[in-house]
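Sharing a structure here in structure tokens format.
What you see is the complex with one protein chain gone and the rest in place.
Let's turn to subunit A:
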């Protein structure tokens, strides 16, 4: 549908003013329907597009309605006098809070709020006992550190966050890795010497919110049967275990979310697992990313 490309003058060029002459105000209205990366790309088209690409009215519409709550996590001198475009750029990079154990950011394409919570911010049973758990520094975590479980009978990890999430439907997931990984001669290798017990009984994942929402799931973190001959699909990768979804209808009052994963059947021990973090991502954003639609 829409415009065709005819109306050439006698020498083959368009006559009269055309779409390249659209004033900045009109371009800004078109930008309300385009994503931030698209707008930044179009800023190079001509002056009117460049001007519109910096317009506060455009970027105000890309920021969440309660973006001031995110700015509260940033020292004021960093955002004083910033245009709305620069505020969006600032908030689309991870903003740490809670001693750096949690991060929040705006998705670059949709402007929606995403969060990651480090294992450091969670209550892990037995974390202080080096026979059970150790902290391993690693670049593979956005928090530069993961908790490695050697072996334990009572496996329980609890966490919570209270945050003014903008209205949306969010998915909460745990990022886990079977086996311990390291670099040997420049190559990444996984070591499964401690990995055991996860195929016997499933781990129970749960979440609940202060307004009474609840979700849970059970997953076996390991596989016993290697019948397809392709090896174990759960080992050697970071896996996002989806716990469930919760709905936020307003950023006031702040949403309080509690989450946990447990395997407390003490008839068998388990071990050889890395716990990195919990992610809270808008559900359809997560789905699009998983399907490779959004970069």
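Keep this in mind: a contact is a pair of C-beta atoms (placed from the backbone, for glycine too) under 8 Å apart; a residue touches a chain by one contact, two chains touch by 3 or more; residues count from 1.
Following the convention adopted for this analysis, contacts and distances are computed from a predicted model.
Chemist: Given the options "1-amino-cyclopropane-1-carboxylate synthase 12", "Glutamyl-tRNA(Gln) amidotransferase subunit B, mitochondrial", "SKP1-like protein 11 isoform X3" or "Actin-related protein 2/3 complex subunit 4", which would UniProt use as the protein name of the unshown chain?
Modeler: Checked against "1-amino-cyclopropane-1-carboxylate synthase 12", "Glutamyl-tRNA(Gln) amidotransferase subunit B, mitochondrial", "SKP1-like protein 11 isoform X3" or "Actin-related protein 2/3 complex subunit 4": the hidden chain maps to "SKP1-like protein 11 isoform X3".
Chemist: Hey, which of A:17, A:75, A:137 or A:186 is the one touching the hidden chain?
Modeler: A:17
Chemist: Hey, which subunit A residues sit against the chain that's not shown?
Modeler: Listed in rising order, the touching residues are 1-7, 13-22, 26, 29-30, 32-34, 38, 40-47, 50.
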